[in-house]
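Just passing along the structure, written as structure tokens.
All protein chains but one are shown at their positions in the complex.
Which chain is which? They are A and B, in the order written, and residues in each are numbered from 1.
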Amino acid sequence: MNIEKTSKSLLKEFWPQMSKWTTRELIWLGFWGIIFLVGLYALYVQIVEGHVVTGMRDHVIWGVYIVNFIFFIGIGYTGAIVGGLLHLFDAEWRKPLMRIAALMTVISVIIGPLYILLCIGRLDRLYYLFIYPRLQSPIIWDVVAVMTFLVGGILFLYLLAIRDFAILSRSEETMPAWRRKIYLFMSAGFINTRMQRHDLKLALNVLSLLLIPTVIIVSSVLSWIFGMTLRPGWHSTIFGPYFVLAAVYTGTGVLVLLMYAFRKLHNLGAYIQERHFVYVGYMLIAMAAGYGYFTFSEYLTDWYTSEKWNAELIHKLMDLNQYGWMFYFANFAGILLPILLIGIPKFRSINTITFSAALLVIAMWFKRYLIIVPTLETPLLPMQDIRPEYVNYSATWVEWALTGAGIAMFMILFKVASKYIPIVPIWETSEMIEKEKQTKAATNGQPQPSLS
Amino acid sequence: MDNSNSKRRNFIRTGLALGLASVAGATKLLGEPDEKKPAHNHTVKLLSPDGEIVEVDTADLKVETHEHAGTMARTITGREGIEGRKFVMVIDLGKCRNARKCIVACNKMHHIPEEKEWLQVKLMKDNENAAPYWFPKTCFHCDNPPCVKVCPVDATFKRSDGLVLIDNERCIGCKFCMAGCPYSTRVFNWGEPEITEPATCPPYSPESSTPSKHSTVEKCDFCPDMVRQGKLPDCVTACPNGVFYFGDENEDTVTNGSETVRFSQLIKDKAGYRFMEELGTKPRVYYLPPSNRMFPVERGFKNLTDDQKARFKDVQ
Partner (left out) sequence: MKTLATLILITTAIFSAVAQDPMAIAIELVATQKGDQGIDMKATVTDDENSEPVKGLTIQFSGTAGEQTVALGEATTNELGIAELKGGNFDALRKVAHAFTFTATFAGNENYETNHASVDLAEVAIELKAETIDSVNTVIVNVTSWNEKGEAVPFSEGEVKVYVPRMFSLLPIGDITTDEDGYGELKFPNDLPSSVSGELTIVARIEEHETFGNAETSVVSNWGVKVDAQASKLPRALWSPDAPLWMVVTFVVLMVGVWYHYGLIVYELIKVHRLSKPTDPLDFSE
């Protein structure tokens, strides 16, 4: 095997992308930068005036912020669990995708919790969470879980990147001395001796194994913020697994979008290939099926038994004059359509898979909205309030601006990260290319078995 | 949380409370509450627990001004319950005519504006054939309070005397307790709170629950600062129909100001129940069913503004 040569050529290919900003990229950055700044202004307004500037009121106490929180955190959890699983199964084809997955994890888990901060009225007292914590509160569970997970996510990203740092630090490309120094430092002295290989592999295996239960616990904990309340539509025993699956499903959708974007923008067609889309597409089908099953059983039981408030809620969700359109969009466009588009071989292509992913990501955002808002609009006691903003929630510009700011942050962080760390892992991809060359030679040009 | 830790915390809080006591002195100088009280030597018609109308001299009624504990030395943190007590309330739905006097009194006492209602009177109709009835709702001070369970920073807490209170100096405004309370009891200060008659407002304590603090949660507190002085909560004394009975369950006694009865006897005789028992929250507020009504339900619409009437349009 000649990993050295392959990795050198890979780096040579990627380096122009990594070493300078094109005008187009700068415009892109500027665009999202402006959106981010608008969000910052909205944040300023919210802090100065209080939460009156949002659409939240005494009944609907949480709105799109918490929706975004669930959405981003879910994406974050996915990178780790999908990456970890693929690593443990040692699926060779995963290798070019691992960087995107790991970056996605860290970036989303940085953005997500910012939204929960937006739900907190007294940010000046935030440190009370650490000096007066009550272990009984799901918020404390979540704070601990997110922080623990963030550390794990960063470790995951780092462990997977060490070998690339080693390559970069010793590469022949020209780069400023400080950059090389940082790469050298980040490579942790890895030069691929037998012992080092062993240690690194051990560390990665342990972490992958650890991240899977951690993600499950952590996203269940997230669901329990809702599951632990006596509210229709929230107080459900399947909420833990339901949220785990929702998180992974959405996250995998985002992964596809990122694959598509980088493939196009960075010309990575040779490494992020059609088969990657297809494999991830298969995963999407499996998850959509699972998620559809959960959704069906959740609504069916509530609808069948028709307990007073559950019945009221289900009616609200299905009524076309209320949440009907959103409901059908979320559940059909978000679950059924992807299954059909990816499942039927005739339709299956990079474009349809990406389209399905985009569809499901949007649908899953609305799905979270449907979980949060209609439930809060269905209190157990009659509201008997005539102030319209207290009865029905509608997000204000502040909330939308801050939602935009989160997306902007995601874009900007990803773009910046892609300048410092190759989006396709060099070492691992070289390994894959070399290995595949070998098998090709051995099987004499026979087509590849799909999943390694 | 170990014990020494909480002791230290209490110590800090006591220090804070003493500081507040000096502020209390200052506010006292600024202005004395000038309460208007009904003339004496007048009789009013009241309902006894058996629904009989009795005439009582107003001088004999326990009509009390709201004397906040601010006048007492402030050594109370508000976190310890009143020794040996277990407060309980009984609300007689058969006597309520939506006079809204309780709401007015409550708002005045807690210096909260009209549109904020810690105490609400809902119009309930349990099913299509059921007769609608007025339903005053305080915080139930649940014994298994879902709101307290979820608070991340111990800002809302349950005391040994049964009260569920909020420390607005601790609350981080996460609103989780509002999601937790199934009875929509809690309200949030979405903006800078309006404080009515700020000059007479006592210094803040979890027992006075006033003045309101921005971006924190508040709710009915059963007026513990009054109760500590052996006085009834304001809604109890304000109700012209004696709907609210309040007392100490450990003494098995409740009173609506004019009539004192044994709590267990009242619950037994009039089939007292707790609202939505099936939720398992174990409320400390009991209801007497709206049987043998003293007033037709329409009486409740009499003195309402159009806005207030509009609230109930779904029920009629």
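Keep in mind that, in the parts below, a contact is a pair of C-beta atoms (placed from the backbone, for glycine too) under 8 Å apart; a residue touches a chain by one contact, two chains touch by 3 or more.
Here the structure is a predicted model, which means the values were calculated and not measured.
In the entire assembly, the chain absent from the figure touches the shown chains A, B. Screening B:Val148, B:Ile172 or B:Cys220 against the full complex identifies B:Val148 as the residue touching the chain left out. Considering A:Leu11, A:Ile61, A:Leu155 or A:Ala288, the position touching the chain not shown turns out to be A:Leu155 (whole complex). The chain that is not drawn here is touched, among residues A:Leu29, A:Leu123, A:Val144 or A:Met318, by A:Val144. With the whole complex as reference, residues 1-4, 7, 134-136, 144, 148, 151-152, 155, 159, 162, 166-167, 170, 184, 188-193, 195-196, 199-200, 202-203, 206-207, 210, 214, 217 of chain A touch the missing chain.
Contacts to the hidden chain, counted on chain B, fall at residues 1, 6, 32-33, 35-37, 39-41, 59, 62-65, 67, 81, 83-86, 144-145, 148-149, 154, 157-158, 160-161, 230-232, 246-248, 250-253, 255, 257, 260-262.
Heads up, the rule we're going with is that only the chains that are shown with their structure count from here on.
Put simply, the C-alpha centre of chain A and that of chain B have 46 angstrom between them. Chain A makes touch with chain B in their complex at residues 49-52, 56-59, 61-62, 119-122, 125-126, 128-129, 132-134, 136-140, 143, 225-226, 228-231, 376, 379-387. Listing the residues of chain B that touch chain A in their complex gives 1, 9, 115, 120, 122-124, 137, 146, 149-155, 170-176, 178-180, 182-184, 186-192, 214-216, 276, 279, 281, 307, 310-312, 314-315.
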